[in-house]
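This is the structure I have questions about; it appears just below.
Complex shown without one protein chain; remaining protein chains in place.
Up next, chain A:
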Amino acid sequence: MTAPLSLERLRSDVAEVLAEEPGSFADDENLIDLGLDSIRLMSLATRWREAGYEAGYLDLAKEPTVTAWWSLLEGKR
């Protein structure tokens, strides 16, 4: 649960909260179009904070794509 965050894990965390198959969406796809809402966003932020990455849900809300989040989180470890 507190495994270090990899791009792979980020993708699977996102897939899990959106109830999508991992790999069924592109890294640059806008996650809001896939049903991302504020609750799921907050739960992702908590999950990654647990793993030691201090990104708030507001930061994540700015650009909701896997690519943007990965570069954001990499800078916040």
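We adopt the following convention: a contact is a pair of C-beta atoms (placed from the backbone, for glycine too) under 8 Å apart; a residue touches a chain by one contact, two chains touch by 3 or more; residues count from 1.
Simple rule for what comes next: contacts and distances are computed from a predicted model.
Not counting the visible chains, the remaining one has a UniProt entry; which protein name from "MBL fold metallo-hydrolase", "Cu2+-exporting ATPase", "Urea ABC transporter permease subunit UrtB" or "FAD-binding protein" does it give?
"FAD-binding protein"
Per the definition of touch given earlier, which of A:Arg9, A:Arg49 or A:Lys76 contacts the omitted chain?
Only one of A:Arg9, A:Arg49 or A:Lys76 touches the chain omitted from view, namely A:Arg49.
Could you please point out the chain A residues that touch the chain left off the display?
Residues in contact with the chain left out: 32, 36-39, 41-43, 46-47, 49-50, 56-58, 61-62.
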